[in-house]
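What follows is a short report on a single structure.
Complex shown without one protein chain; remaining protein chains in place.
A, B and C label the chains in the order they appear, each numbered from 1.
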Amino acid sequence: MSVIVRVGEADFDVGAECRALASHSRQSGAIVQFVGLMRDSNQGDDVLTMELEHYPGMTERCITEIVNRAQQRWPLFAVTVIHRVGVLQPQDQIVFVGVSAAHRQDAFQSCEFIMDYLKTEAPFWKKECTLNGEQRWVDARQTDQQARKRWQD
Amino acid sequence: MSVIVRVGEADFDVGAECRALASHSRQSGAIVQFVGLMRDSNQGDDVLTMELEHYPGMTERCITEIVNRAQQRWPLFAVTVIHRVGVLQPQDQIVFVGVSAAHRQDAFQSCEFIMDYLKTEAPFWKKECTLNGEQRWVDARQTDQQARKRWQD
Amino acid sequence: MITVLFFAKYRELLGTAKISLSGADIDLTKCTVAALKASLAERGALWCDVLAAENTLCAVNQDLAGDDTPISVGDEVAFYPPVTGG
Partner (left out) sequence: MITVLFFAKYRELLGTAKISLSGADIDLTKCTVAALKASLAERGALWCDVLAAENTLCAVNQDLAGDDTPISVGDEVAFYPPVTGG
C-alpha cells in the first residue's frame, strides 16, 4: 500500500497522479479521483481570490490518519492526497484525492470517505476576498458534517 | 451541459480530460473521475491480452442515454465517457467516466451511477487470452447487477 | 427485409455475425421478438440454446427490447449475451 500526502502551495498534475496511482499494482482495476476546484462565487457574491490557511504538521498527520482508516475499511493499493494552501484564484485546483483498488466500489467509497473526513477534520481554513473588497472566513457547512456521519452508522 | 461520449481504439489522457471537464463552468467545484484499468489476472489465471468487442452505434446511443438519466437526477456541468475497444494489454486504460458539478456529492453519485449502468447496459464484451493459451469470454458479474439495482430503489 | 446481428460468444457459437431475413423466411406483417426467436430456434440445437437462454438480451433498432417488442420491415435486431464492458 502506497500513501502519498502532500500539503503545500504547488499545483498538481492530475494525469501524472493517475499514472502514479496505477503503477502500484498490476491488479489495480479501478482508480477514482476527486479534484476540488475554486468556484468564482459563493453565497451570492463574486469571489476574486481565496487564501487557504492550515496548521502545518497537524494537517499531514490528520490526513494520514484518515487514509489509514480508509485502508482498514477497504482493500486499497494506493492513495494520494494533495491539498494546496496559500492564495488561489477561481478555477484553481485546491484538493486531489486519488485511490487505486481492484474493484470500483472500493475505490468510489474510499475516495468519498477520505474527502468527507478531510472536509470535517483536517485543519484548513478558507478566507475569501469578494468583488466588493470584503474579506471573510468561509463558514463550515452542516452538509459536510452530515456527509461524514454516514460513515459512522 | 456538455456531454462527450467516445468509443474507439484510441487511448485517453486523464489530465487533458480533467482540464476539459473543469473548463465548462466557473462554478464547477468538484470533478470526479473513474478510470478502469485492465488487470493482469482474473479468476486465478494470468491474462495476457484482452479483446473488447462492442455493438457500434448502439454503444454510443446507450451511453448517451445513461448520461441523460444522470443529468436528470443531479445538477451537472459536464460529463465525459470514453470506452476503448480492440486489443488491450494489462494495465491499459479501458474506460473513463468524468463528471463536473458544483458539489462533490452530486459528482460522486453521478459518476458511480454512470459506471454502474454502463457495466450492465452498454453493449461491450470482453474476451480474455490467458497465459496457458485459453481464449474465454468474461462472464457478467452478479455484483454489477446489484450495484445497478441500488439506483432503482 | 430485417437484419439480425449476433455479438460476442453468440457470434462465435452460431458462426455468423449477421443474417438477413425476408418475408419468405418469416411473416414480417405481425412479427415480434418472440416470433423471431421461435423462427430462428428452428435452425438447430445451438440456435435454440442461444435464443432460449434466460439471460439473452435483444435490441431492436439499438434499443433494448422484450419478447413483445414488434419488428417491422427494415428493422435491425440484435441478440447478445450479458454485457461485460467497463
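Rule of thumb we're sticking to: contacts are C-beta pairs under 8 Å (C-beta built on N, C-alpha and C of every residue); 3 or more make two chains touch, one makes a residue touch a chain.
Here the structure is a predicted model, which is why all the values come from computation and not from measurement.
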Q | Shown chains touched by the chain that is not drawn here | A | A
Q. What residues on subunit A make contact with the chain left out of this view?
A. 36, 52-55, 57-58, 61-62, 83, 94-95, 115, 118-127, 137-141
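Following the convention adopted for this analysis, only the chains that are shown with their structure count from here on.
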**Q.** Chain ID, smallest distance between chain and overall C-alpha centroids
**A.** B
Q. Counting only C-alpha atoms to place each centre, which chain is farthest from subunit A?
A. C
Q: For subunit A and subunit C, let me know how many angstrom lie between their CA-based centres, rounded off.
A: 49
Q: Go ahead and note the Å separation of the Cα centroids belonging to subunit A and subunit B.
A: 23
Q.
Rounded to a whole Å, what is the gap between the Cα centroids of subunit B and subunit C?
A. 27
Q: Among the residues of subunit C, pick out those that touch two or more other chains and give their numbers.
A: none
Q: Enumerate the residues of subunit B that touch no fewer than two other chains.
A: 36, 115
